[in-house]
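Following this message is one structure expressed as structure tokens.
A single protein chain has been omitted from the complex, and every remaining protein chain is retained in its original position.
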Amino acid sequence: MREKIKKTGLLLSLLVFFLSSASWLLAGGDLLIKNATILTVTGNTIPNGDVLVINGVIKQIGQNLTAPAGVRIIEANGRYLMPGIIDTHTHIALSGTNEGTDAVTPEVTMAEVVNADDTSIFTALSGGVTMVHTMHGSANVIGGTNVVLKLKWGKPSEELIVKEAYPTLKFALGENVKQSNRTLLPGRPQRYPATRMGANALIRSELMRAKDYMAAWDRYEQLKKSKNPPANLLPPRKDLRLETLADLLRGKLIARCHAYVAPEMIEFLNLSREFGFKIGAFEHAWEAYKITNELKAAGVGISVFIDSWAYKMEAAEGIAYNAAYCTQKGILVSINSDSGERIRRLFNEAGKAVKYGLTQDEALKLITINAAKQLGVDRLVGSIEVGKQADLALFSQHPMSAYTRCEMTIIEGDVYFDREALLKERAAASTKKGGLL
Amino acid sequence: MKIKNMKVNRIKPGLLKNKNQLVFLAALLGLTLLGIYSFPLPAAAQTEDRTEVVAIVGARIVPVTGPVIESGSILIKNGRIADLGANISIPSGAKVIEARGLVAYPGMIDSYSWLGLEEISGVRATVDNRETGRINPQVKAIEALRYDSMHIPIARANGIVAAVVAPSGGLISGQSTLVKLDGWTNREMVIKESLAMIIELPALRRGRGEFAGFRGQQPQVTTEKTLDELRQIFEKARMYEKRREAARKNILLPPPDFDEASHFLLPVVKGELPVIFSVHADKDILQTIKFVQEEKIKAIFYGVEQGFKVAKEIKEAGIPCIIGSLYSLPPVWEDGYDALFLNPVILNQAGVKISFSSSSASTAKDLPYHAAKAAAFGLKPEEALKAVTIYPAEIFGVDKLLGSLEPGKTASIVLADGDLLELGTKIQKVFIDGKEVSLENRYTELLKKFEQREADK
Partner (left out) sequence: MNKHFKKRQPASVRPLTTAFLILVLVASSINMAQAGRAEVKPAYALVNCRIFPVAQPVIEKGTIVIRDGLIEAVGPAGKIQIPEDAELIEASGLNAYPGLISAHTNLFLETKEQSQTATPEEYLEALSQPAEPKEFPWLQIVEKIKPKKQTVEAYHRAGITTVVVAPHEGIFQGQSVVLNLNSDQVSKMVLAQPWALHINFTTERGVYPSSPMGTLAFLRQKFYDTQHYSQHLQKYRQSPQFLKRPEYDPFLEALLPFVIDKKPIVFQCNNLEEIKRALKLIKEFKLNAVLTGCNEAWRVSQQLKSASIPLLVTLDFRAPASSVYAQQGQAIREKAEKELYPANASNLAKEKINFSLTSFGLNDTNFVKNLRAAIKAGLPADQALRALTIEPARTLGLDKQLGSLEPGKIANLILTKGELFDEKTSIVKVMVDGTLFTYEEKGQ
């Protein structure tokens, strides 16, 4: 595509304008990774392969590639190169998690509270994770809008945000929202909703309010444009809460719904049909294996743990076969961490899916291309293909093996985690004061 | 025999017309009685006859304490490994289990878990691992162990045959137990009813100390103070015993009032019952070593996140270390992102005997993956395997029964389709004490139920 544009001068100037506003594209690094076992994810595995990265984009994949002078060469020595891991459900790199006071707070915007200083970013990089969908928590029926970040450790917060990702709105159902695992204190009465039926009723009423809000603005616009607008015409009060819900109804936002038990998901699918909004995925979805037909028919995917279950009643019928079984039934499945600790072994979690019925290649997809598809960024990341962004992770063994460790994590051609360099630093420091080894 | 005779005597002469009928009745009775005495009541269906001879043939055998046998057989008799090798003779009548393409391992041992004490961690009614109060040497985990916990079959189905089930909380949490993961009641599961006393020393302080959102800092009790407190408690127990002993010898002396804590700590202070110390920071480990030596008690360490800093001292003290769950972040940032993983590697290289634990109930099946994680960061794979088999067996004094595939040991064997510590490996069969145990569990039950939905269409 880039060659085509070079031929057309007019399009070139347009492209330059477009690219300059997405300055990260031009700012990416250059690398040549040699002799790696390349797990492309969407194609065949390439043994002894090379990957050339220019300006943060994968330029070439092949054998015996050469790089322009000055480009850093990374000798993989047979080690495994995979696309950078994408975690579709976390809460890292944010200044807060829950606006847990009201049950409906769609007006809060997680993109405004990105905290690029969070050391969890480094922890995630040490586990090969390059991109996260970091979210409002599950304290509310309707939480807030979420944000997708690239884990560019050390860069300012605004440079982490991935603008191309689907804009998402967090919904939650079940025990967290009902606050059923909380001790009630006098002076703090039980918040509505206290039941699952209350939660759904709340969503319905709020969306109906949002519809009324949209209608009020339409009425105002109509009157304003009319030949004799009334003298007492005032615009309606701008309500950020209802604006966000209106965006959901307009299709500008998609819902990501935290739901565990099957009836929650069935009913949320009904709500989405009732109001015409789109669902990006169900989060956690422990009982998805019970309703694969409904999920498949609705074309809604799930973002799940592999086997971290039995911590709440609603997770008591979660089975480790869930992810594999749903994948086999044709549902788009990703594995997430929802934890600043589990994020650094997300590749192990995916590896477990092999025990429960998937091949290693299928399991690899759960943390790469599937996640990218769910976030709407599969054109840019999620596999090793020419033209995609160079978000890569280098592992000592096959990433689906229990014996592997992440050695290097690269985002858009820049190395953000380098175990070898880290060990050298430690050795230098420890000669001074008797360190780790 | 007596009964038989009595029976015969009661038969009216008129009923038995001839000798043949007599013999027939006697045989029938004999068989019935044989049946009654051979098959233990009340459990019937599951239990197989352990006098049965089983031969696992054609497997790749990893004995752990000896070289790998590329293709061989294991002979099981009376619940024990009778023989194993590349070419052993298999008696006729033996039940043959074809194991070509499979690998035979000793069953794994989880060195610290809450199996049976916790069903749904967020639902208090189902949690029994943490008693209230600080000093509870009297509580015994075996007495609360819910043997039909849904987590036990899941762990077993991943090749874990035995587990330490430990109480926790407070300072002296109670007595842990070592159980095999098979049995119709908790008592049938017991290997060692009272394995070790659990004592929990203060945790490593993390950057933000929060108690349910409370941002104040609880004054952290130091390990030094805690060990002082323990010294006093142990001394009190010794004195208690002395007074009781004196009263036993001299009828005029009134015995001391029953002191629960002292009574149940006596086996500890006498050096009979070991203590598993949950200890974490390097300075605390050193202090605890000193304490153990001064008090002359048997000790095992658990947790030891900063053990790598004092590996030499731990080795010299000869104290084995149970590694806590590696599903955690290093408690001290400065130790490095991989400190938790390097810890067992460094301890092992220094000669410390280590074993791994799941430190869980719901993810107890992940025991092998903690070992593999350490291997990913430098632990020799053979050592990683030993740390979930023979090393825990040695640490808990059951190495004559478990931990490796050797003649004489119990036939606690796992047949896997690959490396036991690998994520993708599927366990095909598990034997505990020579009996092949069911691999059905909650996961498989629910899966089968909903696979049915497809079939119903």
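Which chain is which? They are A and B, in the order written, and residues in each are numbered from 1.
Simple rule for what comes next: a contact is a pair of C-beta atoms (placed from the backbone, for glycine too) under 8 Å apart; a residue touches a chain by one contact, two chains touch by 3 or more.
Since the structure is predicted, the reported quantities are computational estimates derived from the model, not experimental observations.
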Full-complex contact with the absent chain, from A:197, A:215, A:240 or A:386: A:240
Among A:40, A:130 or A:157, residue touching the chain not depicted: A:157
Contact with the hidden chain (one of A:100, A:280 or A:318): A:100
Sites on subunit A contacted by the missing partner chain, in the whole complex: 94-102, 105, 107-110, 112-119, 136, 144, 156-158, 185-188, 230-232, 234-235, 237-240
Residues of subunit B (touch criterion as defined above) contacting the omitted chain: 207-208, 211, 214-218, 332-334
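Everything below uses one rule, namely that only the chains that are shown with their structure count from here on.
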Distance between chain centroids, defined by C-alpha means - subunit A, subunit B (Å): 40
Interface residues, subunit B side, partner subunit A - complex: 119-123, 150-151, 308, 327-329, 333, 335-339, 342, 346, 361-363, 365-366, 368-369, 372-373, 375-377, 381, 421-426, 442-444, 446-447, 450, 453
Residue ranges of subunit A in contact with subunit B within the complex: 119, 122-123, 126, 181, 289-290, 293, 307-313, 315-317, 319-321, 325, 340-342, 344-345, 348, 351-352, 354-355, 360, 363, 396-397, 400-405, 426, 436-437
